[in-house]
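This report refers to the structure that appears directly beneath it.
What follows is an incomplete set of chains from the complex, kept in their original frame.
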Amino acid sequence: MIIELKASVSVDQAKELAQSNKAFHIVDQEKNILITSSGLREVPDALESVTEKFWTFKDDIQLASREYREQTREVTIGSVTIGGDTNNTLLIGGPCSVESEEQIRQSAELIKSLGLTALRGGCYKPRTSPYSFQGLGLEGLQLLAKMREEYGLTVVTEARDATHIDEIIEYSDVIQIGAKAMYDQGILRASSKSNKPVLLKRGFGSTLQETVQAAEFILSGGNSNVVICERGLRTFETKTRFTLDLCGVSYLKEYTNLPVILDPSHAMGFAYGVPDLARACVAMGIDGLLIETHPNPKVAKSDASQQLTHEEFTALYESLQPVAQAVGRKMI
Amino acid sequence: MIIELKASVSVDQAKELAQSNKAFHIVDQEKNILITSSGLREVPDALESVTEKFWTFKDDIQLASREYREQTREVTIGSVTIGGDTNNTLLIGGPCSVESEEQIRQSAELIKSLGLTALRGGCYKPRTSPYSFQGLGLEGLQLLAKMREEYGLTVVTEARDATHIDEIIEYSDVIQIGAKAMYDQGILRASSKSNKPVLLKRGFGSTLQETVQAAEFILSGGNSNVVICERGLRTFETKTRFTLDLCGVSYLKEYTNLPVILDPSHAMGFAYGVPDLARACVAMGIDGLLIETHPNPKVAKSDASQQLTHEEFTALYESLQPVAQAVGRKMI
């Protein structure tokens, strides 16, 4: 249940009421909001006199629901705002991993030259084998920060586990939570205490319900800037790496107020399919796109098969504009 | 292995060679073609002198492969040709089931009024319960034939099992093989002996490999007019009915020569998501789209939740044109 308290209630009073009623407290659009389990169906007696408005829910998708907020949340990522009534579709490009200054600089120059604003690159790689390249870690974060400074770009990089979440919050403009870390409460709770936008990737074995509930961890902790990223489900099909779930995107758009970004590169796992899929994603009317591109994919230290060359990325970007336009949106 | 015989070999001789070498024989683009298991890697001695050209394959995707035929097959469905270099995207619309003459006539008028050509409607419904509406059977087929005659439309309806495949071949302009019947060799073999276009739906639990191999049953039997239809996989996600596999569509486009038609209605299972998904499908650059629409979805005898109203269908059709154009294709 979500309870909006009367305007006469102060933040401190609201916090006390939250504690005494075992509820979460946030300030949302300048209102004091308490959130309890959806199992609670009636306003507790103790709160009745201070309740302005309340919402009940059939399950624990509450703050993220369209019942609570009809319009998609506005989330600002660097210089670009998505969601709300912006109709912006943000294109975030860059390599799977930050590998060296030379490599990430080439990527930064590509992004900059296309008039785009957002550069991605992994530093803590969630590899499934201990014997593979694990990412440059802090050194990679510092390289990204350098690119931000030199090229004026927004940088996006991923937290692998809770041991370095503070570094990610410090260095990255967006807290990206990887698919394998979607349930990581160490990361979710730390993200909820930051104001930075959070790009929460759906786990490949996670239901939509669980994914939105992971967002609820962040929202109920006080950070309202959450974006969901669909990046493919693990299914029985093995010709492609994962199965991009656009039906799920329809669900998210219909029932939740969270902006949605899509990552066709990880879903497909092969560069050949990424352009068609990226155009399909944009035609869905989504809020953003995450595309892997590498100056020389053949020598990439991770995900070599799925990264576009800079030429392919450029051609893709150009082809996305008319598709975006056809559905009333703007690639940015 | 596929072997193209020399032009000097007659059809009768080719048939004899096929039999003595336990191979399939077809005439494809006016050439005599023998097909054996892909396990065979070298031309048998007995065939060496009559072999013009041959192809070996790593698995049993042979006639359907781009190695054998580089260009997508041209398949003519009524008055419209898809595949080849046509850039046509055929929109097939109509109700889940043919329920009555009045109902299917309304659907036929909708299709006609929009300048479209293809009307779908199920007569033998592959219901999972014996206690549900099972379709009108032959009576439904006769109603579809009536609509074809009165409105000049192409009609598309599905074979549920081999007991009525002859009726389907007789009455329908397209032999639609349902997802639950994809492995049905009674249907596949009968279809391979017809010249009618075959719309082969991928089973919701079937791999791409199996789906294309099901097409090989039809192709190797002599019918070259096969179109694959992706309609969603069964995954762990339950908020939507199935999960439309656009990654798989990328694979089919890259590696096979079969035109691809998509059915977002069955994948999604809910009308609300169909328009976004249909636009995504068209942006993939596909050859056709199957959309369920009903004069009054609320009273539909099957799949009530996923059928668009005629108004929604009309609006969708209009919105598809600019998307098609943006990717160099034409909705028809």
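Labels A and B are assigned to the chains in the order they are written; within every chain, residues are numbered from 1.
Here is the rule we use: contacts are C-beta pairs under 8 Å (C-beta built on N, C-alpha and C of every residue); 3 or more make two chains touch, one makes a residue touch a chain.
The structure presented is a predicted model; accordingly, all values stated were derived computationally and were not measured.
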item: Identical protein chains in the complete assembly, only 2 of which are shown; value: 4
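Keep in mind that, in the parts below, only the chains that are shown with their structure count from here on.
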item: Whole-Å gap between the CA centroids of chain A and chain B; value: 37
item: Footprint of chain A on chain B - complex, ascending; value: 205, 207-209, 232-233, 235-251, 253-254, 267-268, 270, 272-273, 276-277, 279-285, 319, 322-323, 325-327
